[in-house]
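To start, the structure itself, in structure tokens.
Removed from the display is one protein chain of the complex; every other protein chain stays in position.
The first chain written gets the first letter, and so on, giving A and B; residue counts start at 1 in each chain.
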Amino acid sequence: MSQTTQLLFKNRKPGETIFLKEFSANGGYQGLKTAVGTMTPEEVRELVKASALRGRGGAGFPTGVKWGFFPADKPGTKYLVCNCDEMEPGTYKDGVLLQADPHQLIEGMILSAFALQTQVGYIFIRYAYEKQAENLRRAITEATEAGYLGKNILGSGFDFELHVHGSAGRYILGEETALLNGLEGIRPNPRLKPPFPAVRGLFGQPTTVNNVETLANIPHIVTGGAQWFKDLALTPDGSGTKLFGLSGHLNCTECFELPVGITLHEVINKYGQGMWKNKQFKACLPGGASTPYLTREHMGVPLDFASLEQVGSRFGTAGVTAFDEDTCMVAVTLNLIAFFARESCGWCTPCRDGLTMVRWLLETLESGKGTREHLEMLKDQLANISGKSFCALAEGAMGPVAGLLNHFEQEIVDHIDRGHCPFNK
Amino acid sequence: MITLTADIVRSTNKKLTMPTLTIDNQTITVPEGKTILEAAEALGIVVPHFCYHKDLGAVGSCRMCAVTVHTGPMPGLKMACLIPVEEGMVVTTGDDASATFRERVGEWLMLNHPHDCPVCDEGGECQLQEMTISSGHGIRRYKGDKGTYTNQDLGPYVAQEMNRCIQCYRCARTYKDYCGGRDFGVMGSRNRVFFGRFKDGMLESDFSGNLVDVCPTGVFTDRTFRFKSRSWDLEQADSVCPHCAVGCATIPGGRLRELQRVCSGDNPQVNASFICDRGRFGSGYASHPERPRQARHKDQNISVEDALTLLESQIRTAVQQHGPEAVLLLGSDRASLETNWLLQRTAKHFGCRVPVLNAHARRHQTAQIAAFDFSDRLASLEDVRNSDLVLVFGVDPLAEAPLLALALRQMVRKQGRVLLYDPRPVELPCEFDHQAFSPAGLQELLENGGVEGRHLRDLLGQAQRPVIVAGADLLGPLGLQSLHAWASGASNAERSCQVYPVLAGANSFGTALLSLPEQDDLLTRLESGKVKALICVETDPLLEAPHGERFSAALAQVDNLVVMDYLPTPLSTNAGLFIPTCPPVEDSGTFINNEGRLRRFRQVIKPGLSLARTGAGEHPSREFTLITPGGDPLPAALVLQRLIRQEQELSELHRHLAEDQPRLKELPTITPGAPGKRVKPAVTRPQKTDKLPEQPAGTFQLVVSPARYGSDLFSRFAAKLAPRLTSTRLYLHPDDLFERGLKDGEKAVVETDFGSFRLTVASRPGMAAGCALVENNGDCPQLIPGAGLSYCHIAPGGADE
Partner (left out) sequence: MTSIESQTTSHLLDQQTLAEFIQHAGEIEHPREMIIDVLRAIQSHHGWVPDEGVELTASILGLTPIEVEEIATFYDKIFRRPVGRFVIHLCDSVCCWVRGADEIAAYLKKVLDIEFGQTTADGLFTLLPSCCLGCCGIAPAVMIRQEFFGPLTPEKVDELITSLRKEALA
């Protein structure tokens, strides 16, 4: 366990799930009572804006700003959707959170629904998280019985109903507009934007989609205040804490709640307890499979949105996957690209066919049959896929390719020169 | 500097600004809302694209149309199909970044594509080839595995070869989104998407053939055309579909004297770029094996020249001996405007009384209301597509005007509303409200209105772009006149309430426009006993007008029956003198469609027995002669001109026609393939009255509806349509069925004014009670739609022998 301030994991007990009784005993639903009893929806939105909370689903868009675009005061049905698709390799924090403490999300959603004046909420949850879905269903029943959900919540006149909606696999469902299609029961290709979901979302109505962790933070912001929340981060533009899911070649591959802005060094060596089998650190994905690699030179970089952008990577979901010195980065990248190519929804050409091309190039290079021409082609594919696909999937897919070419081009050249993978001894 | 006309202005009410932008150093001003791609197109700059389609819109999936935008807050590579133009925008299409990207897109799209161009059915008209070349991609660098698919059997019309698919999604967007089909879709994901049906089987949509036109590569091809010709060997021309009065643009293709296929043409005002399957696969009538191709006098084959000489003398003798009444010239709503007008000239020439231009008197009267009273408020199908409220009275669009059904779907997709009043269990490929009113109930609603009528008129008054669709067959002249009053009442200074009449024949409007209201009908003239010679031009009243028995009886008094036609109808076979003519694909001429639009068609092929038939099984394949076998037929207009010895070029003919008929002033300016202008409005004619007959006790109102296939004579004589033909049933409301002690599937005998029929009964919950619905097709040719209200008795028909 971490010694830093714990908000989201404050109730967590290994191997257990906390339900209403214990959740309430530890201060649960206080934020809701405060907000509903003493604040206007607009005040809640302003508070969230002031907290500088940024989306925890990967894109890191400031939540308050996003909420600011939402037509909260417009009459008619509006929706709040929680994104618990969490299918990006290396990312498992939402699953851990819901395994430990489902009411946190529910309180967060009721509060957010109040702030946004939405009457209906959905939690869209991936197929593999059936346990978590069960936890949520039970927690929803408890919350409804306690008067936190349903009609006239806590006597405020505000109504909110909440549903859990299961998926059946496919990473693209995490993309918010594909998710909305998935919820509606139509083919989950992403939608053209504009119009944005805030204008035309679920069933054509205004909709906000937020990540589990983002929503779970809202009660803490309401109870602790915006400045307090912001100050939890170790960097000036950071804000709050973050769930870091550790994986790969680390001794400890668990999920920790740590302050935003903690250095890579501390995450790897203190929380990850150093590299597995006493090897050397070579590289890592700092925030899930779509974020360009960090290397040893980045050990001192504080992990937050701005600092990682400065070094050409992204904070993403803060799923940190570490690789040791004996790992072939061409092979890692091939594995990642194979994932993205397989998970492409098949809608746009750069992703559907471009990633197939990139996978073939990486296969060729990894097998030692590649030439410098293939290397040049790889660079050219990067230039032509990144930022040019319909949605961000293909762009994310090229993140590791960008990292590979930036930091490990020599490794590719070695493959070409030797005619085989240098790590296959 | 070019200015694009504001053809989309109509669909939005707000004032439009016209931004000016620069593309590749050329400046253009376009209406707001247009995209970079459309602006570039207007400048003649080709930006390669796949998923964008003029009528399907832009979805941004293929990424082929990339250009570079140099201005605005977010400059850079953009999809031209998605970005609306902005004032002062600067765009380049040929810069390195966008050209390279498009080349990559070309390469990606071709990753899995087979190298089967030399044997591909799409060869010669493959958009993929064009776009790949224009994208600059030439050599495949990818050496990985290619995907392969197992194809489905989609029935007799559309062949599928999925390995050629490039996932532009156009097929699904056409079939599902545009046409509302629900048995075709997209399966799988990533680079394994499959476009097809749940299981093998014939595509159900009446618009399935559009897959062929819309697929940019050889995945979906016309199965009836497979292995017949390479597209570049086809003789093709801009034509007009003759199967109904919508007047869709088509491009038929023929070769070796055979009409081999029909593709959709493009008319933004009418059919956009889609046609129905009846029009596409219903062209077999032109090469029907029994098509009469020889002039004939009694049992003797003669030359057309001799036939004309004979005819001339018959006419002259009859007029001399018995006066102007003795010769009756009969025109037709499937004959061209030119032919019908020439009939009038022929009558003048020989001093006969004015011709009757449509054997079906009531249809003709109704068409006249459309052609005269409605002429200043006729809606186009484009108006229907852009309407916010359409009230449909007495029309089953899929049977009577299929593209109208598609137009309704488009307006519903844009949040418009359709309210439909019809006794039949009408289906539409979109959401709509259906009230099953009996024919008498409908007439009551239109004349007196009541609460429902008042409500509807209020809705019309409130709508921004209201359109009334009026079914001529079911409503008759009186119904149409009532609707005229509705439309006038719902119009105001800002906007008029428009009407889209649904008429029966391709040229119903044209024949109505040419003729005089006071003229007698065919039966009155024949039954007067004065007619000695009847000359039927491209019509068989036995099949095309009710009262077949009265007609047969009256015909017995006529000495000379002369028929000119290209269909093997009973009358053609029985004529004393027969002269073979040409269907529209072998002729150049004009139809006027439902919306009063002059629709020109151009000759596609010359008449003659197809080589496939003359050469079949022979060795050597055929005899060589200077005479085309089966090549005798002449266009009816030409036959008439020779008869009166005034042969003219078509353009000259059009000049005369326009002088004679001021409403057709624009005719000489219209070319085939152009959208076609509308006829000039006319003054309203005097009101007609039409009394409802009393209903005898225990009877049903008889509703005769065209079948979707096999009702128009063209499709009845088109072999390719056989799989879509249905057998005739007697449809009753379940309550009526129950009350008469009948069961689904049993036989019943229907006694009608047109004969008695023993039919299988079927229950249809969606139809009006108290009605007996029978479809007109080859099974029941005597029951002809549009005959007006009549009643029938129904009795159990006993068991099958």
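The criterion applied here is as follows: contacts are C-beta pairs under 8 Å (C-beta built on N, C-alpha and C of every residue); 3 or more make two chains touch, one makes a residue touch a chain.
Note that the structure is a prediction, hence the values are computed from the model and not measured.
A.B. asks: Of A:E46, A:D231 or A:E254, which residue touches the hidden chain?
C.D. replies: Going through A:E46, A:D231 or A:E254 one by one, A:E254 is the residue touching the chain not shown.
A.B. asks: Taking the entire complex into account, which one of A:A59, A:L136, A:L183 or A:L303 touches the absent chain?
C.D. replies: The missing chain is touched by A:L183.
A.B. asks: Out of B:K78, B:R102, B:H137 or B:R197, which residue would touch the omitted chain in the full complex?
C.D. replies: Here the residue in touch with the unshown chain is B:R197.
A.B. asks: Which one touches the absent chain: A:K49, A:R296, A:R342 or A:H420?
C.D. replies: Checking each option in A:K49, A:R296, A:R342 or A:H420, the one touching the absent chain turns out to be A:R342.
A.B. asks: Touching the hidden chain in the full complex, which residues of chain B are there? Just list them.
C.D. replies: Residues 182-189, 194, 197-199 of chain B touch the chain that is not shown.
A.B. asks: Quickly run down the residues of chain A that touch the omitted chain.
C.D. replies: 86-92, 95, 126-131, 165-171, 182-188, 203, 245-249, 253-255, 285, 289, 319, 321, 323, 327, 332, 335-336, 338-339, 342-343, 345
The working rule: only the chains that are shown with their structure count from here on.
A.B. asks: Whole-Å distance, chain A centre to chain B centre, using C-alpha means?
C.D. replies: Distance between chain centres: 54 Å.
A.B. asks: Would you tell me which residues of chain B are touching chain A in their complex?
C.D. replies: Residues 59-64, 66, 77, 82, 100-101, 104-105, 107-109, 111-112, 141-144, 167, 169, 186, 188-193 of chain B touch chain A in their complex.
A.B. asks: Taking the touch rule as given, give the residues of chain A at its contact with chain B in the complex, in rising order.
C.D. replies: So the residues of chain A touching chain B come out as 170, 172, 187, 192, 341-350, 352-354, 356-357, 359-360, 363-364, 377, 380-381, 384, 387-390.
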